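The complex is shown incomplete by one protein chain, all other protein chains being positioned as in the whole.
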Amino acid sequence: MARFRTWAVIALTGALSLSLGACSSTGGKRAEDARKAAAAQGRAAVNTPRWTFAMITHSGDGDTFWDIVQSGAKQAAVKDNINFLYSHDDEAQQQAQLVDAAVDKKVDGIIVTLAKPDAMKAAVARAEKAGIPVITVNSGSAESKTFGALTHIGQDETIAGEAVGDELNKRGKKKALCVLHEQGNVGHEQRCDGVAKTFHGTLQKLYVNGTNMPDVQSSVEAKLQADTSLDAVVTLGAPYADTAVKAKADAGSKAEIDTFDLNAQVAAELKNGTLGFAVDQQPYLQGYEAVDLLWAYKYNGDVLGGGKPVLTGPQTITKDQASALAAYTERGTR
Amino acid sequence: MTETTERTALVELTGAGKQYGNVRALDGVSLEVHAGEITCVLGDNGAGKSTLIKMIAGLHRHDAGTLRIEGEETRLDSPREALDRGIATVYQDLAVVPLMPVWRNFFLGSEPRKGVGPFKRLDTGLMRRTTREALLRMGIDLRDVDQPIGTLSGGERQCVAIARAVHFGAKVLVLDEPTAALGVKQSGVVLKYVAAARDEGLGVVLITHNPHHAYLVGDRFVLLRRGTMVGRYTRDEITLDELTKQMAGGSDLEALVHELRRS
């Protein structure tokens, strides 16, 4: 026992002195704290009552994309004196029940994603009946109006895909691969179909298991080895772009890696030329605008878009713009 | 012997045998079980006792010799069939479901029901009452038949299983080493109920490797060694000493005694 205690003290002292003495001057928790302080700060800029808005998304656990949406929503909530609640479930039935719960709570506004529109129909109607304004974000531009939502804020996946197709043409690509990391996601199909619509070359689809990164890498690698004539790979999410880069290196392929969406890593790789281009849907705006527009509606009866979706993308980002974006992706708002 | 063959035996095996693949587990075993008598099957581990039990209980079919039940030559295809013919088997380790109440265990597989059509349901009142009464008749006074049977001692569980067989009108009761895992006192209790079952008019097959237990209650003795029958006696043909000696290995034992003494 005594010996154990001695060792514990030694280990503890060692760990402490290491952490104190060997401070990293870049990155780490300290940099993150600084970033956090920069984001979602300030005081309410309005004197409206403290309303409660609930956001319910179809996100799975631990998806960085939704962190960015949330940081936008929180920033707007601070400015507009809003109590902002966030919940999510990737199972449609569960997500609908979360909306029901928000209605039961009598919140003042609801922001919801319509990734699986049919499942959300009844829940949105119930909010409508209870007199709670609803704004749809991210997915569901086609259904938003018929369901009775004020407006939709997001990117049209087909249009985003078409932008990618155009950019690929501009770069003279002949044979591209579209990597779908979630089997059964309608939005992903629309993105690839959009690319195929405007792309003059041939486009192939590759389904991979997005929850298993090594599997994604090996699948893409195998595909690149099998078909050396591929000159472009398009991934549908930012985290998969980096994986595709590794697969490309291992396969010894010359294909250019391009991606939908953005994160810090993608911005850095755009800057150093590892990636060709990215098409961003600006998730920060989706969260920010949703909260702000709900506030404007409550305050002033304002509605943006006239029943048509308000598009937050696509924004095509190449090497030239990337360096300017790096600071924003670093702090987690792009 | 002649006077017993006049009566028809409840169960009679003649030259019965069983082969598993190319292993001869049992060969040329003959035994008879009569109402109100206890037939003891004695043998060391691996002598073929459990194979013999499985043949009588309907778990395995015999592939040599004949099996007669009340004089009629038959083959048993399942434990259910054996039960229907009045042969109930009580296994040492798998007699009961520990987490189920005593009364549910008692009626397991033969539950009485009342009501009609889809509303047919267990007659739980009758089941509880009967369980208590049947146990009482065997001399077991269990105040709470709702307790899980696993809370009873090993001996008590054997007794419930025996009482169950008696209650369901078994004509033949096959007991697999009922005293093997028990202490001296509890063994005595179990043997008492074995005798009680005999007094109810059942024919009992008692499998054991303890000649003292066997000789206490047995009327007939069958000795097995390495899958073959090495002896078959009625009570008046053999003494306890002789039985013990045979059981312990006869000449083998003498050799062992010699060997141990030398070293």
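Order as written gives the chain letters A and B; numbering starts at 1 within each chain.
Simple rule for what comes next: contacts are C-beta pairs under 8 Å (C-beta built on N, C-alpha and C of every residue); 3 or more make two chains touch, one makes a residue touch a chain.
Definition applied: contacts and distances are computed from a predicted model.
Just by its UniProt name, which of "Cell division protein FtsW", "Oxidoreductase", "Xylose transport system permease protein XylH" or "Rod shape-determining protein RodA" is the chain not shown in this complex?
The missing chain's protein name, per its UniProt entry, is "Xylose transport system permease protein XylH".
Write out, one label after another, the shown chains that touch the chain missing from the document.
Looking at the complete complex, the unshown chain comes into contact with A, B.
For the chain left off this view, which of B:77, B:111, B:133 or B:237 is in contact with it?
Only one of B:77, B:111, B:133 or B:237 touches the chain omitted from view, namely B:111.
Which candidate, B:89, B:131 or B:208, sits in contact with the chain we can't see?
B:89
Specify the residue from the set B:7, B:80 or B:129 that touches the hidden chain.
Going through B:7, B:80 or B:129 one by one, B:80 is the residue touching the chain not shown.
Which parts of subunit B face the unshown chain closely enough to count as touching?
57, 79-80, 83, 89, 91, 94-100, 104, 107-111, 113, 120-122, 124, 139-144, 146-148, 150-154, 156, 159, 189
Counting contacts across the full complex, list the positions on subunit A that touch the omitted chain.
Its contact residues with the unshown chain are 61, 83, 85-88, 91-94, 96-98, 100-106, 116, 118-119, 121-122, 182-186, 189.
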